[in-house]
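We show some of the complex, not the whole, and keep each chain where it was.
The letters A, B and C name the chains in turn, as written, and every chain counts its residues from 1.
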Amino acid sequence: ADKVVIGALRFTSHAAGFIAYEKGYFKDEGIDAEFSFFQAAQPIAVATASGDVDFGIAGVTGGFMNLADKGAVRLVAGVLHEKKGVDGMMILASNQAYEAGLDAVDKLPGHSLAMTQVGSTFHYMTARIAEKVGFSLDEMKLVPLQKVGSMIGALKSGQVDSMIMVPHIAKGIVGAGDAKQLGWLYDYAEYQISGLFTSTKNIEERREMVERFVRAYAKGIADFNRVMLAADADPAERDEMVKIIHKYVYNERPYEDAAPLIISGAMNLNDAGALDITDVEKQMKWFQDAGLVPTSLTLDKLADTSFVETY
Amino acid sequence: MTDSVSGTAGAPITDDAPATEAGGRRSVPFRGGGFAPKPVWYVAPLMFVALVLLWEFGSSNGYISPLVLPAPTEVLGAFSDLVRSGMLAKHLQASLTRLVIGFACGATLGVLVGVAIGLYSIPRSAFKPLVAAIFPIPKIALLPLFIIWFGIGEGSKVATILFGSFFPMVIATYGGIDAVDRNLIRMGQSFNLSRVAIVRNIILPSALPAILNGMRIAASISIILLVAAEMIGAEYGIGAYVLLAGNLMATDQLIAGVATLSILGLIVSWLISLAERYFLRWRA
Amino acid sequence: MDLEIRNLSHHYDKLEVLRDINITIPSGQVVCVVGPSGCGKSTLIRLIGGLEQPAEGEINQIGEPPQGSLNPLTYIFQDFALLPWRTVEGNISLVLEGHPISREEVASRIANVLDRTRLSDFAHVYPKQLSGGMKQRVAIARALAVNPAVLLMDEPLSALDSQTRELLMDDLVSLWERERFTACYITHNLNEAVRLGHRVVVLSRRPGEIRETVDIDIPLSERKVDSPELARTQTKLWEMMREEALTADRQLADA
């Protein structure tokens, strides 16, 4: 069997991999998988580039594109994708800003918004909202705070007016009355948030293994979407799946506490790992226009479209 | 020339002389003392207890919002959770392993390079400016490169701590050698001691106080860098715990973790004091 | 102004340092105190000047200090105690700063004492540039600047090499000839004691007690290095102290 190291975060968005592993889909494809856990997505890409890790999931960020430009890594499948109607990224306003009148997404201009970094997915999402609503990003004050924790702190204490956040955290904050919901990102952009990637070396030298891996992973995605997203899913099956995920996510908390967080964190995954190459190209262009990614980067360098269906 | 016990001359002696007497005899005024602040042992614990009580009072009465600062009891709760779940041991073990390996390697290499700089012209010319230029570079800025250079395993974590302790040890060591009393070296030469004997018996013991002091600094820096080191894909470790707490804005855990680091620092510095007391018992 | 020390005893915690000292320092005379290392000489002179408070007994000044004396009891220290960041002039002006005297007066006092210690050429020089002998002369100039009634000198020459010591001893003698100052002069050095003291007080080893008081009647200006009478006094003092010095020297520091 091929030994494969998967770089993963303990997030629900990585659940497809955990499912594929637990249900033996990797084994079925002759892959001996092993997880290596990280605290942030960026280092997974770097570790893939340096060969410590074979596969990872990352947002299509500026950092990832730069690594791709250096010929180190490539996207091979889609993972997280915004889809109308399925809880995804939430747009939030701080209580103070909400009371002062920021009660709708189109009132964002003139307000501040917290993000992790320039060139992060948050940055891009904001740009998409601005495009859709019809204002310029310059009309907002974007505040890079490096960490999600800092973003939450800044929003709760009213130091920034707004932010975009993953659903399980966002719902928690809104539920506790620490901030107000303004809307869902899918109303403004249905876009490819993250993708499955591997090193260029793997693609070139172990193409057949990569194919098998993607197949197994896609099975995990299918299970996840079927059980976690469908409104009419069998509760027993869902419980079983949450238990599987709980082995990896929020495992330091008791199951009763973790389950709601896991369930509320479920977001839409690309069926069969299909990759929204149109959107990926759009993202690439945006980063290049912003001067965050060199123009030498091409779509070929960024993604290998031969493993999954693209659209 | 006459011998005579004096002290019988002068004005007549009266018992219990007042500060000023009619006959112009005055006691010499006292004008010394002071400028020797003596620590009062009970002030520090008293102040500490008072601060914590005030903090608790402020938190429980809502003067201090839990967002700004969690109550001491909450911090204590987070800490006892950490202990009871057995995670403290796990985190400590991970962090201490990194600390010990990184510090030991960094300190050893640092002393070796420091000795080379202290003794030989060419290493001195080459490495002294290099060390001066690299030392002040913030290690967190280099983390992305460290991942590529040393991988995401223990390598890059140990390397971060190694780098952090290497430079202060180099500087302390060659500083100590530069400060060795040249008269002692000359003494060694005057007795025809060999170069090696002089280095081993005179220079290194002379530089030991400076080296131990450098260790104290290097150890502090190592502990500070633990947080940076464990930014790189660490699952366990006090630094990782603090980072995670910060990410989740779990301020009670954050402060519990920071307090653990601070206690760790105090323990290490106490250990080094012990080592100093033992190795430098010859000091006046 | 005379100084009188009556039934003085002192101890640090449980360490008895001085026991029942009685000395009178008459105006215009130099009283030398000699004794073995660690017998409490420095403690004694600190007590005399009010830098420390005696455990028992008293120290009195009898009579008024001369008019215009800014600091009746003035020290000259073994280590010179100059501020290295001030020039010679600045070191002297330091001790005049708190007093209600005009700028011109300060300047003229400085010029005057520099002249008396033959330092006029070195007014703007930092201590680091001076030899040990020069530094101690600056300290003497500083002491003279406040018009002292009594000079309290704690081994003022013992940090100097022996040739410089000779030179400064001559300086002190001629200074005394001109000014007839009162002084308590602490020293280890019996040669200094017999050259400079009108009276020599010999202390025993710790706890320091007065063993003997020797008056020397030869005028200071007539005491020569090779005077046989002085040599005899010195030999006598040395015989008195030899045993004590030997014991003091062979004591362990932490015993």
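Just so we're on the same page, a residue touches a chain if its C-beta (ideal position, glycine included) is under 8 Å from a C-beta of that chain, and two chains touch if they have at least 3 such contacts.
What you are looking at is a predicted structure, and each value in this text was computed from that prediction instead of being measured.
*Asks:* Given that each chain type is shown once, what formula states how many of each the whole complex contains?
*Replies:* For the whole structure file, chain stoichiometry equals A x1, B x2, C x2.
Here is the rule we go by: only the chains that are shown with their structure count from here on.
*Asks:* For the chain pair with the highest number of C-beta contact pairs, give its two chain identifiers.
*Replies:* So the pair of chains linked by the most contacts is B-C.
*Asks:* By C-alpha centroid distance to the whole-protein centroid, which chain wins?
*Replies:* B
*Asks:* Once you find the CA centre of chain B and the CA centre of chain C, what distance in Å lies between them?
*Replies:* The mean C-alpha positions of chain B and chain C differ by 44 Å.
*Asks:* Calculate how many whole Å lie between the centre of chain A and the centre of chain C, each centre taken as the average of the chain's C-alpha atoms.
*Replies:* So the centre of chain A lies 85 Å away from the centre of chain C.
*Asks:* Where in chain B do residues touch two or more of the other chains?
*Replies:* Within chain B, no residue contacts more than one other chain.
*Asks:* List, in ascending order, every residue of chain C touching at least 2 other chains.
*Replies:* none
*Asks:* For a test of understanding, state which residues of chain B touch chain C in their complex under the given definition.
*Replies:* 1-11, 13, 17, 23-33
*Asks:* Where on chain C does chain B make contact in their complex?
*Replies:* Against chain B, the touching part of chain C is residues 2-6, 22-24, 26, 46, 48-53, 58-64, 73, 199, 201, 210, 212-217, 229, 233.
*Asks:* If you look only at chain B, which of its residues touch chain A in the complex?
*Replies:* 67, 85, 87, 144, 147-148, 151-153, 231-235, 240, 243-244, 246-249
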